[in-house]
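Only one protein chain is missing from this complex, and each of the others stays in its spot.
Labels run A, B, C, D, E, F and G following the written order; every chain starts at residue 1.
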Amino acid sequence: MSDLVIAGTRLASRLLLGTGGLPRPDLLGPVLAAARPGLVTVSVRRTSSTAAGGILSVLQEHGVPVLPNTAGCLSAREAVLTAELAREALGTSWVKLEVVGDETTLMPDVVELVEAAEELVARGFTVLPYTTDDPVVARRLADAGCAAVMPLGSPIGSGLGVLNPYAIEAVVAAVDVPVVLDAGVGTASDAALALELGCDAVLAATAVTRAADPERMAHALRLAVAAGTAARDAGRIPRRATARASSPTEGRVTWSPGSSC
Amino acid sequence: MSDLVIAGTRLASRLLLGTGGLPRPDLLGPVLAAARPGLVTVSVRRTSSTAAGGILSVLQEHGVPVLPNTAGCLSAREAVLTAELAREALGTSWVKLEVVGDETTLMPDVVELVEAAEELVARGFTVLPYTTDDPVVARRLADAGCAAVMPLGSPIGSGLGVLNPYAIEAVVAAVDVPVVLDAGVGTASDAALALELGCDAVLAATAVTRAADPERMAHALRLAVAAGTAARDAGRIPRRATARASSPTEGRVTWSPGSSC
Amino acid sequence: MSDLVIAGTRLASRLLLGTGGLPRPDLLGPVLAAARPGLVTVSVRRTSSTAAGGILSVLQEHGVPVLPNTAGCLSAREAVLTAELAREALGTSWVKLEVVGDETTLMPDVVELVEAAEELVARGFTVLPYTTDDPVVARRLADAGCAAVMPLGSPIGSGLGVLNPYAIEAVVAAVDVPVVLDAGVGTASDAALALELGCDAVLAATAVTRAADPERMAHALRLAVAAGTAARDAGRIPRRATARASSPTEGRVTWSPGSSC
Amino acid sequence: MSDLVIAGTRLASRLLLGTGGLPRPDLLGPVLAAARPGLVTVSVRRTSSTAAGGILSVLQEHGVPVLPNTAGCLSAREAVLTAELAREALGTSWVKLEVVGDETTLMPDVVELVEAAEELVARGFTVLPYTTDDPVVARRLADAGCAAVMPLGSPIGSGLGVLNPYAIEAVVAAVDVPVVLDAGVGTASDAALALELGCDAVLAATAVTRAADPERMAHALRLAVAAGTAARDAGRIPRRATARASSPTEGRVTWSPGSSC
Amino acid sequence: MRLTLNGVPLDVDVTTLADLVGPLPTGQAAAVNLEVVPRADHDRVALADGDVVDVVTAVAGG
Amino acid sequence: MRLTLNGVPLDVDVTTLADLVGPLPTGQAAAVNLEVVPRADHDRVALADGDVVDVVTAVAGG
Amino acid sequence: MRLTLNGVPLDVDVTTLADLVGPLPTGQAAAVNLEVVPRADHDRVALADGDVVDVVTAVAGG
Partner (left out) sequence: MRLTLNGVPLDVDVTTLADLVGPLPTGQAAAVNLEVVPRADHDRVALADGDVVDVVTAVAGG
């Protein structure tokens, strides 16, 4: 697989990283070094909030492009405002668009999402929407001009992996823009599976930041994304309901059928 | 995770490789270079058979230790004979013990398997038995002195991955010797999952040799085994039925509750 | 569980039936007798089409209420027209609202679906929308005044069952109106599972009409829906990772620990 | 499907019931009335133990044949003794043979199991062994003269259902005697699935006795077994990766392609 | 008058919808130019040249 | 005579198994030294000092 | 002048947005009444009594 290109920009990796949830801010540097992500998401919050800032210098130091998100927004209107704040603050028109429809499951509200995507594209943003695993919505987002679509594997922070591989494959089949599996990755095999299903990249946040050893998990996911990419390119064997011998069936030395065995 | 040690021997990798099924013998070298396996299995067959020989020099060239198998044997007696032939031919007392009980599923016959394992241990072999995902049988094999146990994820050559992760975890819990997932691996995520479930290594054959691009799949599995190992060591997040935000929930800029949003 | 009530109407069964796909029209009567469904869907088509008509008299004979659908509609506008045709033709304001967004997967277009639902509710219809397994969309539909929501288990006619049980449970938790699992049921266990996950009813079409023996499968699904309903009401045992004996552990007759056993 | 016949005896139902674990002994009668099982297992224990006795009169009252088990036995020798005690006490030569190999998972020890089965068959017992989901062991048991085989779906009392449907299908394919899914059933859909996979019957114990409402769960499982049996006989639709319309695709009334839709 | 009935061009000499489609049995409905016409209005709705008429019936489906 | 009955040491003065356990109801069985004794033999089997006797009954299980 | 800054009521004597928030470092942005004000306009945008001002910064998230 050649490099991942989103909106004409070549990314250094098919692993994207969220930064929220690290137990200590000083872990971010080692995590970035281990993950070598293609993009790193940040949020924008009031300077007076308790949210940890000072993150940009660390990102710059590691040469990782920043992708602001609109996490927490409950309407298209809020998301557009947040995207505008992020563009002004960070000097990038890229945005990971999130419009949450349910504060328990943190599932996207796809109706507001499509509306926000259309508005942001019209305003010149490069929009990467966090969406459901619905291929029809994914195509709507792609048709609206989104630069990629980011379907969820399972709810944010759940670590349940890809609950519906069939749906993720349908999303991949439905759009021509890159597909980034977002949300739900819990461990390496989840990330590898996403690539094998046809996703172009994986975004992990909680899986890394809340792992017992975030740096090591960052490394694990980097390897897993590379493994999944290579496996997909290698053309896996078909699944078979019956066994197939991997050793020669002829030429064994044994008692002849007639002998007492 | 420290290096894998079986019967006191430190292996160079947690990926073991079977060699049967390559479309062209000259692919073996590149596959070994890409996989860098800790052990490579071979079969012993009559010199007059059509099975591809000349394999040893390639293995030596890549410095990979050989692990003869008893593939195709249908009884303990046959397996012991085959192991003795292999020991004489290859100068190693290590043997991957296979006793097949069903020519359709190629599932092990565990009754004959335990008997063969006991006999081979008594004859001084280092025995690595291919077995089912039954923890009680696994413990019997370990108690019989086997150096490792090799439960199947799914039938040989099926590419169905780990059909019963619960059982594999039970095998891991049941024995003190290394557990090598054998049979059923189809792609990278299967291999990573095996390590995450607690296996100490993975053996792949068909997944590599019959992939569209064996060399690339060999590389993919090497990465996947490393990814699964690192992920297991990193301590994954627990699975949760509900979502958990990865971005700060405070400090968003938005309309006040009273305003018309 | 008490009877299923939708929009104030008590239904005779938690099994709803689609009628398309029967190999012979005369099978409909026996199928209805075996299924005893609470509602039966029909489509409206031009009288000149080759679609099998004459269905209403059979439904009347079996005393089953009819639920016209808007199958095949690709936009809200088409669905509203079709619903109006159905209301006029059949004298019922109930409609199973379908707006297809993708002719390969036949997945709903949820954006058009919500729009159509709002319009039909405004026009006085009792709307039962066929939707995805997205809890946020389900809540939007309920908030729009739909009388029930009908999430898919898997694509129409696929027989893949409930691909994402987690999502179906989330839909059930998200809305106060009845939840009818629609699409994807292939066999009895799928239907029972839907009820156990909290659905209030199951709609089956292809599973019955294209089974080798539609009448028997109709009977099977009727039993399965009853089984799933009873099981849910009975309060199943929790899933446990470890075993728990179901026979007394004390009082066995055996050799004492010290004896040679 | 015709009636279930084991060892020449026609059973009244494909649901078999274990009796251990009821919160109150007086629930047994209502549970039997709701389940109408084909066989009911009991254990034999010292009269001085605290285990609840007085069970036989209830079974007789409901006309249910008794099937003594050897639950808790850890060796072939113990199991044979227990079977002999049961035969003498209950006047039946039928025995559900259990030889446990691991007190955590309560998994069978198949090596001892096969040995015990051979001995009991030689002693004239009608042997129904509780075994793993290993088709090769199942065939050994059938070859040893067992009247049925009873593979586990998942560990006793776990309620995890059928962890490896592939393996259960392999067991069904491997033997000519009836296959009874034993252990692991948690709810109705599990029981229906077992029948659909080709099992001839299901044994449930904990699923019923420890449900919040045992009587209702007994009823649910009776319906589920009937549903699964009928569904299997009905010949389910094949699983398809793509959708297939269940409503006519021709004859819809809509705007012509050229009009502004 | 030139009409389209269920997608098929037609040259007929009718005045109202009822003239064209007659009394519809239960389970059928008619639309003119993709607007449903209630049964009671069939003999009050005049057809015009170029009108598109559709008549539908309930069929097995769904 | 010193016996063990269902795991409990016992000092009793009996001759046969029947003396010790009496007539067993349906659903029960007895074993001496872990050998089952058929009901019909209970009054023919003499007990000896040190014998281990067990009496079992059917209980809910499985 | 009474303002709200990041949700907190404030009584200050300022004329422009720049007066209130000073030069913002990279990674920060300001909005007045929920309209983003480009950095270059901070000293041209006059604040009025009752205005709602927000200043945001990039933080770990997502």
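Just so it is clear, a residue touches a chain if its C-beta (ideal position, glycine included) is under 8 Å from a C-beta of that chain, and two chains touch if they have at least 3 such contacts.
Since this is a predicted model, take the numbers as computed values, not measurements.
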{"item": "Absent-chain contact - pick from B:Ala12, B:Leu81 or B:Val121", "value": "B:Leu81"}
{"item": "Omitted-chain contact residue, chosen from B:Gly8, B:Gly63 or B:Gly91", "value": "B:Gly91"}
{"item": "Chain not shown: contacting residue from B:Val99, B:Leu141 or B:Ala205", "value": "B:Ala205"}
{"item": "Contact footprint on subunit B, counting only the chain that is left out", "value": "18-22, 25, 28, 41-49, 51-53, 55-56, 66-69, 71, 81, 84-91, 96, 98, 205"}
{"item": "Absent chain, residues of subunit A that touch it", "value": "246-248, 251, 253-255"}
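Quick note on the criterion: only the chains that are shown with their structure count from here on.
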{"item": "Intersection of the contact lists for subunit A and subunit E", "value": "C"}
{"item": "Most distant chain from subunit G, judged by the mean position of its C-alpha atoms", "value": "F"}
{"item": "Reference subunit E; chain at largest CA-centroid distance", "value": "F"}
{"item": "Whole-Å gap separating subunit C and subunit E, where each centre is the average of the chain's CA atoms", "value": "34"}
{"item": "Whole-Å gap between the CA centroids of subunit D and subunit E", "value": "61"}
{"item": "Per-residue overlap in subunit G, given as positions that touch at least 2 other chains", "value": "31, 34, 54, 56, 59-62"}
{"item": "Touching two or more other chains - residue numbers and ranges from subunit D", "value": "18, 20-21, 43-46, 48-49, 51, 69, 71, 81, 85, 104-105, 107, 160, 166, 205, 241, 246-248, 251, 253-255"}
